[in-house]
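Comments concern the structure below.
Note that this complex is displayed minus one protein chain, with the remaining chains in position.
And now, chain A:
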Amino acid sequence: MNWEVVIGLEIHTQLSTKSKLFSGAAVGFGAEPNTQTTLVDLGMPGALPVFNKEALRMAVMFGHAINAEIGMTSVFARKNYFYPDLPKGYQTSQMDHPIVGKGYLDVTLDDGTTSRIGITRAHLEEDAGKSLHEDFHGMTGIDLNRSSTPLLEIVSEPDIRSAKEAVAYVKMIHSIVTYLGICDGNMAEGSMRCDINLSLRPKGQEEYGTRTEIKNVNSFRFIEKAIYTEIERQSDILEDGGKIVQETRLYDPEKNETRSMRSKEDANDYRYFPCPDLLPIELTEDYVEEIRQTLPELPSQKAVRFQSEYKLSEYDANVLSSSRAMADYFETANSQVKDAKLTANWVMGELSKTLNQEQLDIAQSTVSAEAFGELLIRIKDNTINGKTAKDVFQAMWLGEGSADQIIDAKGLKQVTDTGAIESMIQTIMDANQAQVEQYRAADEDKQKKMIGFFVGQVMKASQGKANPGIVNPILAKMLKG
């Protein structure tokens, strides 16, 4: 049978406020357990929540970025369940009146096709604490630092039809929230987590099949793999005439499998009701409009501008605009170099390669965009060739100085003096007379291949400093005799 996969995603993004959603405790990853908590976060009787203004602003900003209706009146609700890392016995969330209503994103895949993914809603809620199950003599340790950390939960429509589309959508959300500066996007530290709702139906059928929910997947790669694995599991069951059980599952990246956590029927009874401790939030048109004015240029807009302003290819423009830090780096460097293609190639090439090797983000690059620009200028004005520039870049990376300092200190300036190059070539021809004879006897096609040997010798003799643009024509002429 030909199955169609139907996917909807819930993405939890941690908003980068300084303090918590409902208390004045600090928010931060990696603090000593329970040092960032207050009576409110501990769920002490009588402690009352006070809502963080900045979280509201961030949520509205996100709403604008996905073309959504903003909830002019929004209401907090209690989602009731028992778990020790949720001492209040309920999570303060939103149900009927979320802060962000219906919106959408246009997602472009690598093959250039674009599809529109609907976003049902995005609502504000508090995070729970953390349970540690190991090493406490059969007890569970509870750390409530994360309790009441502000989350924006972004819920998509079941509009996604493949693993690739899901990953492209999550990447786009990631790039938007980091562009807006409302989330640090650090998936390894849990700043963005994804729940995947997935079902299969026979191609052509309207009605959805029974779905499962895979909880808390926290990397782009795992999202893709979890989806492939779950598609396979469900289609195996359906092909054998079985039925899918609606349940919550967990993805295990080590075994590359999903397994059952709990069946949904039992856990789903959250008994939402409006939170009596928090009053409705009323927004004014002025406030919403004021925030719209502060929206930065978004990734998709930047990609379009990079193509028109810098004449970059669609691919280059998309790669460079995918992160705000990379786009800024490119533009800062290029403002000096004024050769967009050269700058783009080097940012996406040597710089990205080195960052990947060191597993660093572009914001952590030891070579600043300004310093990088100075290096590229030296390629452009023929002071050094591309090959030497890579060595200079590595030296810059290690903190040996600016491009000009390194070029001077190591004497890497290209030899452009034609007289010097001619005498270098003469020496090489004298030392390799047999090769010169062979070259002269060969036909033109073969000569083109054979000339590489001489170019190599010149580069070696000049320690890579000869300018290939000058060497090649002189060499061809002298070999001809």
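Following the convention adopted for this analysis, a contact is a pair of C-beta atoms (placed from the backbone, for glycine too) under 8 Å apart; a residue touches a chain by one contact, two chains touch by 3 or more; residues count from 1.
We take it that contacts and distances are computed from a predicted model.
Chemist: Going by UniProt, what is the name of the one chain that was not included in the view, given "Carbohydrate ABC transporter membrane protein 2, CUT1 family", "Monovalent cation/H+ antiporter subunit E", "Aspartyl/glutamyl-tRNA(Asn/Gln) amidotransferase subunit C" or "Ion-translocating oxidoreductase complex subunit B"?
Modeler: So the chain that does not appear here would be "Aspartyl/glutamyl-tRNA(Asn/Gln) amidotransferase subunit C", according to UniProt.
Chemist: For the chain that's not shown, point to the residue among A:Thr38, A:Asn197, A:Asn218 or A:Asn467 touching it.
Modeler: Checking the options A:Thr38, A:Asn197, A:Asn218 or A:Asn467, the one contacting the hidden chain is A:Thr38.
Chemist: With the missing chain put back, one of A:Phe136, A:Tyr208 or A:Tyr315 would touch it. Which one?
Modeler: A:Phe136
Chemist: Would you write out the residues of chain A that touch the absent chain, in ascending order?
Modeler: 17-19, 23-26, 32-38, 42, 50-56, 75, 80, 82-84, 96-97, 131-133, 136, 138-144, 261-262, 269, 271, 274, 276, 278-282
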